[in-house]
Structures are given as structure tokens and as C-alpha cells.
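All protein chains but one are shown in place.
Take a look at chain A:
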Amino acid sequence: MSEVTETGVPGDLARHPRTPESDTPVLEVDDLVVEHRDGGTGTLFRAVDQVSLRIAAGESVAVVGESGSGKTTLAMAATGLGPRGRGDIRLLGHSLSAVSRTQLRRLRPEVQVVFQDPHGSLDPRQSVRSGLRELRALQPERTSWIDDADLLGRVRLAPDLLDRYPHQLSGGQAQRVCIARALLMRPRLIVADEPTSGLDVSVQADVLALLRQIRATTGAALLMISHDLAVVRSLCDVVHVMYRGRVVEAGPCDRVFGTPENDYTRELLAAMPGARWRSRR
């Protein structure tokens, strides 16, 4: 996969102005439980069951598992963007249950999300430029470090795309705009929820290379949600395997993929041959 880095993204991504090295973990989740009540039958469904997770500054953590295993629910709850659930969540050392509304609004830009469907992540009525202008109005100090054209340059888009509307962008372009919007906020944690599943194969490698590049230059931590084990393997240090809302196995990628201890992990690896034979670097 390393050759993609060289061809996919030029090495001219300027250095990021922030140095996020610090001892506080970016995200700590202890015994998180998220339950949904089924509207029709009224039964409780436990989407996330006693999950603990820790992401150090600059670390790259993956959550893998089949559809419906609770990956996205976990990420949304852990970042305070979705149904909160029970359990302790500390974002940059602040417990989400203890912070006030205003504190939470200040804390939120530290976590930015890149979704699967790039077109759904952009307001269809806003051009790229007016969308960026709104982000700048929301977080003036945080976003003043770069202008629009340079920002688009960092995700390898030409500045003339600024006046386009989302429906005028290709999937790959829209995903790059989403990454640029996340980048603008100088987040400490980027949550990437299946960031390549909605894209053509040829664009997937580009977007992954871009994410890797951004991580290297900004020092942001990455929480990658995926069912593509090859992608996880190429991008992440630590992997959590989820099955039916529980983390069944967690550990460094090399160890989990090399000598899986859990039956489900073994099954998952067997279903995805790419993860086994593709060596890491």
C-alpha cells in the first residue's frame, strides 16, 4: 500500500500549525452502553454493550465489524454527536456528562467526522465556498489559519471548485471537500465512518492516502470505522473487533490480524482474504 502514498498525494502538504502532542488521551470511553427502543414493539435493543475504548493523541484506532454491529452508534455516542447512552466518556479529559452546553459547543470542533456518503455530508443548498464561510463564522479563531484556496489545495482540489454546489461534484471531489471541512477545524480527532465505501475503487486509494497524509502532518488522532480489513490494516495502529454491540477482541493490528484469539475475528479474517495476505508496508 505504500506506493499509493507516493502517487496518490504529493508531499507538499504544508506542516500543520498545531502540535497536539500531550499526555491526555483524546478520547476515553468506559463501559459505554447505548440502547435503542424500537418504536413499533417497544423492546430495547442494545446497540453498544459495555464497550471501553482509549485513543491517545495522534493514535490511529479502528473499529471493525459487520453491518449492524454497533460501530457507527459507538462512534457517534463516543463523540457526543449521537444518542449519548450510559457510561463515562471523556473527550480531551472533559467528561461529556459533566460539561455544560457552551463547553460542549467549544469542545465539539476538536472532533470532526468524515462520513460514508460524501453528498449526504454537504448541505445541497450551499456552495463549497459558502459552506466554508459558515464554518469560519462558527469558529473564527480556530479557522483563521488558512484561506479557502490553500485549504482546497491541501486536499488536492482546484480553487475553482469553490463555487460549485454538491450535486456538481463527483463522489471523490465531494469526499475531499468533506475532508477539507474537517481539516479546517484543526481537530484533535478525526472520525472516519466508512470514508471510502461510497466511492469508486480508483478514488478509494486516493482518499485513504489523503487521510494518511493528513494524519502524518497534523498529528490528529483517527478513529476509523470500517468493515474493510485491508484498509484498516494499512491505516491503523490498534483495532477493535465488534460483534453484536460488544468488543470481542482488541489489540495492535499486527497482533490481531496475525494471531487472532477470538473465533469471530478468525471468521472475519477468513471472509476477507485481503487482510491476511497483504503485508503491512
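As a convention for this text, contacts are C-beta pairs under 8 Å (C-beta built on N, C-alpha and C of every residue); 3 or more make two chains touch, one makes a residue touch a chain; residues count from 1.
The definition used in the following text is that contacts and distances are computed from a predicted model.
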Please identify the absent chain by the protein name in its UniProt record; candidates are "DNA polymerase-3 subunit epsilon", "ABC transmembrane type-1 domain-containing protein", "Autoinducer 2 import system permease protein LsrC" or "Short chain dehydrogenase". "ABC transmembrane type-1 domain-containing protein"
Per the touch definition above, residue among A:Q139, A:S197 or A:T217 touching the missing chain: A:Q139
Touching the hidden chain, out of A:L157, A:L222, A:V256 or A:L269, is A:L157
Sole residue of A:V29, A:V111 or A:L235 that reaches the chain not shown, by the stated touch rule: A:V111
On chain A, residues whose C-beta touches the chain left out of the figure: 76, 79, 81-82, 105-106, 108-109, 111-113, 115, 117, 119-125, 134-135, 138-139, 156-158, 161, 164, 167-168, 170-173, 176, 178, 181, 185, 200, 202-203, 206
